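Below is one structure, written out as structure tokens; the observations come after it.
Note that this complex is displayed minus one protein chain, with the remaining chains in position.
== subunit A ==
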Amino acid sequence: MHVYELNHETQEELEKIQNNLLLEVKNLSLTIERFGKGWTRERLYVIRDFHLKIHHGEVVAIVGASGSGKSLLADAILGIHPKNSIVDGMIKYENELLTEKRRKRLRGNDILLIPQMTNALDPLMKVGKQVKTLMKQNNHQKAVKQIFQKVGLDPDVYDQIPSACSGGMIRKIFIAMALASEAKLIIADEPTNGLDYESIDEMLFQIKMLEKDNKGVIMITHDLEAAMKVADKIAVFYAGETVEVVDKKHLKKGGKFRHPYSRALWNALPQNGFIAIDSTQPSATEKLTGCSFAKQCPKATKKCKIEKPLLKEISHDEMVRCFYAGM
């Protein structure tokens, strides 16, 4: 059951927002089927119920713990998930359903992944050439070198192969790829992983640069702090579900996260008290009946253990999955 609360937006404004919609994901699930012990088949519910909306020129951060299947989320959207996995749900790109055929056309052209791993570049190909292949217009060598300068890379890096580049340089090359391509949607998988404090700020600045290019950026991260710095909206991911989507404006105005898990994440930040709770996620092999967070939640009631809370819409883009949200 969704509760719609229109916050004073006129019909016209709503339409404008709707037209500006870049990607919409509803009820996305990804299940991996594999052989368990002996000959039994085992199902892994990696993504259970994921929702997301992103507009042009917007940064949405998906925040979740390491190992919660966030990278597979990117694969599922791009349609490059492993062969033994089943993806279900609805994905719309620019208000049109994303079919397999359309996905193929959009991959690398409209939607671009910024991978997490620094070994994602072909080890035997010049990095410049790898960036170049994403460009459409001719005579790109000069253009690539200009982009390299823009992201703070020496143009001479063009002729090097990845093993000659540091991890930080490779992350910059990824950003250069995003700038070189004409992609409207960038999915950045853990772009700040393994970077030092200064480099994180530089990376976030470059993500902002992409946003100013009117690209939509989905930033997948476990770093809530980095997400708070750069994102317009934060989607909190727990046990394969979107548990909350919050607008940064709401947080800026002194509002709090609404879901108990998001609050726990917030409280675990050093500047907010460093309070850790036991937040071991339910195993992906479990089939959940009640709320995924019920076992760890300080506010859980009997109802939470039996009934699964739905994602409620609070305003047109803010959502929360909790019976007692905001209390």
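What we mean here is this: a contact is a pair of C-beta atoms (placed from the backbone, for glycine too) under 8 Å apart; a residue touches a chain by one contact, two chains touch by 3 or more; residues count from 1.
Basically, contacts and distances are computed from a predicted model.
Participant: What is the protein name, per UniProt, of the chain that does not appear here: "Cytochrome c oxidase subunit I", "Ferredoxin", "Succinate dehydrogenase / fumarate reductase iron-sulfur subunit" or "ABC transporter permease"?
Facilitator: "ABC transporter permease"
Participant: Which of these, A:Ile47, A:Ile62 or A:Leu121, touches the one chain of the complex that we don't see?
Facilitator: Touches the omitted chain: A:Leu121.
Participant: Which of these touches the unseen chain: A:Leu112, A:Leu153, A:Ile207 or A:Ala264?
Facilitator: A:Leu112
Participant: For subunit A, which residues reach the chain that was dropped from this view?
Facilitator: 74-75, 78, 80, 104-109, 112-113, 115, 117, 119-126, 133-134, 159-161, 163-165
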